[in-house]
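All protein chains of the complex are present and in place, except for one that has been dropped.
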Amino acid sequence: MRATRSRRAAIALTGVLALCLSACGGGDTGESGPADLKMALWSSNKDHLALLKKVGDAYVAEHRDEVASITFEPVTNPDYIAGLTTQIAGGDVPDLAWIPEASGPEFVDAGVLHDVGSTLKGADGYDLDDILPAALAPWQDEKGGVYAYPFSNSPFALYVNEDLLKAAGQPDVAALVGTPDYTWKTIADIAAATNSKTKAVGLNVPTFNPTNWSAVTMLGSAWGAAPWSEDGSTCAFTSPEMIDYLTWYQKQMSRGAIPAISGKAEPAAFASGDVAFSVAQLSQSGSLDSSFTWSFLPLPAGPKGYHPIVGQAGVSVLERGGHKEQAAAFLAHLTNPTNAELLAQFFPPPRKSLLNVKTLSQAAPKLSPEAIQSAIIDVVPEASVKPQHPVLSQFSDKVRAGLDSVWSGGDVKAAVTGICEQISPTLKG
Amino acid sequence: MTAHTSAANDRRVVPKPRPRPDRGRWLGVAFVAPQVLGVIILGVVPFLFVIWYSFNEWRPLTGEREFTGLDNYSRLFADPTFSASVVASLLFSVGVLVLNLVIAISLAVLLNRRMRGITAFRTIFFSPVVVSVVAWSVTWGFLLAPDGGINGALQLLGIDGTSWLADSSTALLSLVVVQVFKGVGMNMVLFLAALQSVPEEIREAAQLDGASPWRSFWSITVPMIAPTILLTGILTTIGSLEVFAPVQLLTDGGPGNATNVLPFFLYRTAFVSQQFGYASAIGVVLFAIILALTMLQWTTRRKWVHDEV
């Protein structure tokens, strides 16, 4: 009796172990012959993946001797960069990866990215000069190396819920565009008034949470505020411009124009209809339907004028990926003018030749031609990216900790002084 | 349970001759080998590596590693984030320890009686133990939000709530509460078992002597469950110093560094800031703190625990 029981247990155990062996055995990677390319990306959107797969499969069909397969793997870590760097540090290096602009210099500096300049230049019909200089700049070094293609060059814009503003008896904001009154001050006043009349959220930066503090500091460029000096060596959080900007932001929070933040809980989404204004990228328009009237406007002006901002994601070839040449060749194919136009339906292209209403209407079919002209085509050529820094990840958490007291109504001057004290040694390197 | 006890008693009644030293010693070695080797390979050796790493600067992204001696430690002790992190860890740990033991013992005392429905209450108090820490934390995140359930309930009472997780004076306390309600059921059950082994006669005798329930609790019950207090105290302390998921899911260490407890600071330093050497130094200090607090509880046990564990 006992014996049979223990035998049964042994059988069960063996079965379980066998199950485990079969389930967790990792696939091995063949080194010789055509390469199996892997591309890590942020998006897990099925349509994005399907389109990329289509381009990839077509490429594989034409280049069977070089590339056996191309897989697109979303990195699902909410902190994309932490996920990607952990993956790279773990030796599981993708051949291509989508790199957000803020981390670009860090990756270039660490020697992680492969210089694809000559491959792109040499590719048939590629026309590297077609790429907007402002878009390519973050990925170039002084020696002329090109470390990524600015795959998605998506401007930040102001989404406006017109129904909500009307209900709150507020003026038509779209009519202000192009006039001197189209400023953050006006927008904030309307946001505050809408909030107090309707309880709806006034002005929202949906990607903002304390860890992603740069989503807020980037808007400071309209105040002339930058977090650090151009060369990255000096902390500029204590600059009068930044203090002005943060003080303004804090005041908007305290009067309800901008929602207060709570830990990691996010405020209402613009798509819910309970938000008057939202600073977000082009792709957000995909989540909106016609349940309320909305418009898509360029970012307003601050005390230092208009400062359009783009959010970028570069696609790079990784130095340690093992199939650099094949990967670079595929990158050149993926981002050539023909495919860039195809990808434009999801990823705003950095190419001058594609910066027209016809191409961009595909990217955002819900936008009017006027909106595309004023909020994209007119702003993208001179737009800048978020401030970058080669050791950003080493001090980002310290800035996060310091800014928390600004978000909760603490003294701005004390907070920024603390931040500079903490990060200056790292910036000086 | 009773079968065991009576058998154990019999053993004392009928003394047996000492068995010859048996050849089972190799069996003993074989039996402990998997776990002992496992603990050595997966615990002791990695920890020695951590000590070694803590003397290096190491950026995993590039793979460059360089011996820098005590640099990481001098940097660490000058780093205000680190001191804030130690404070957060200690406050969290003390908060969890005190609140957990007080609630666990109170609930155990309340439940240690025959009454209709007592099992149902025991089940309720224990249920968060089987809920996954991620589900539990995520749910509390909603409840603690400024427009979440807790402020909603407070509003009904006419109290204006705060943004619990974003307010530096309440964030750590909120995490303590989340952690305590998650795990206190386990300790409650252990205390309940301990209380049930306190002979009824002793307490009744004390009551006949006119001792108040409060007094008899302190003079009779507490000493009898002292070994359990010690053991659950140590395990709860270790567990609270290892807290990670609620912090990552609820506060990201903020606001400021109010909830930036050591394991979370270590994780961010290693896997987000990509500084393996510096993170290793944090790990060594974290271990030292756990060791010190455990030793503190263990060495003072003679003062208040009469029974050996």
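To keep things simple, chains are lettered A and B as they appear, and every chain counts its residues starting from 1.
By definition in this document, a residue touches a chain if its C-beta (ideal position, glycine included) is under 8 Å from a C-beta of that chain, and two chains touch if they have at least 3 such contacts.
In this section, contacts and distances are computed from a predicted model.
For the chain that does not appear here, its UniProt entry gives the protein name "Carbohydrate ABC transporter permease", which is one of "Aspartyl/glutamyl-tRNA(Asn/Gln) amidotransferase subunit B", "Xanthine dehydrogenase family protein subunit M", "Carbohydrate ABC transporter permease" or "Cation:proton antiporter".
Among the displayed chains, contact with the absent chain in the complete complex occurs for A, B.
Within the set A:S43, A:S214, A:N336 or A:S374, the residue that contacts the chain not displayed is A:S43. Of the listed residues B:L91, B:V133, B:L173 or B:A211, the one in contact with the hidden chain in the full complex is B:V133. Annotation for subunit A: contacts to the undisplayed chain at residues 2-3, 5-6, 12-13, 16-17, 19-20, 23-26, 43-48, 73-78, 83, 86-87, 89-92, 206-207, 266, 268-269, 271-272, 274, 283-284, 286-287.
Within the complete assembly, residues 1, 4, 7-8, 10-11, 16, 19, 21-22, 24-29, 31-32, 34-47, 49-50, 53, 107, 110-111, 115, 117, 119, 121-136, 138-140, 142-143, 145, 147-149, 152-153, 155-156, 177, 181, 185-186, 189-194, 196-197, 225-228, 230-232, 235, 238, 241-242, 244-245, 248-249, 263, 266-267, 270-271, 276, 279-280, 283-284, 286-287, 290-291, 294, 307, 309 of subunit B touch the chain that is not shown.
Here is the rule we go by: only the chains that are shown with their structure count from here on.
Subunit B makes touch with subunit A in their complex at residues 59-62, 80-81, 84, 141-142, 144-146, 148, 163-168, 171, 249-257, 260, 268, 271-275. Per the touch definition, subunit A reaches subunit B in the complex via residues 79, 81-82, 85-86, 88-89, 106-107, 110-112, 209-211, 260-265, 393-394, 396-398, 400-402, 404-405, 407-408, 422.
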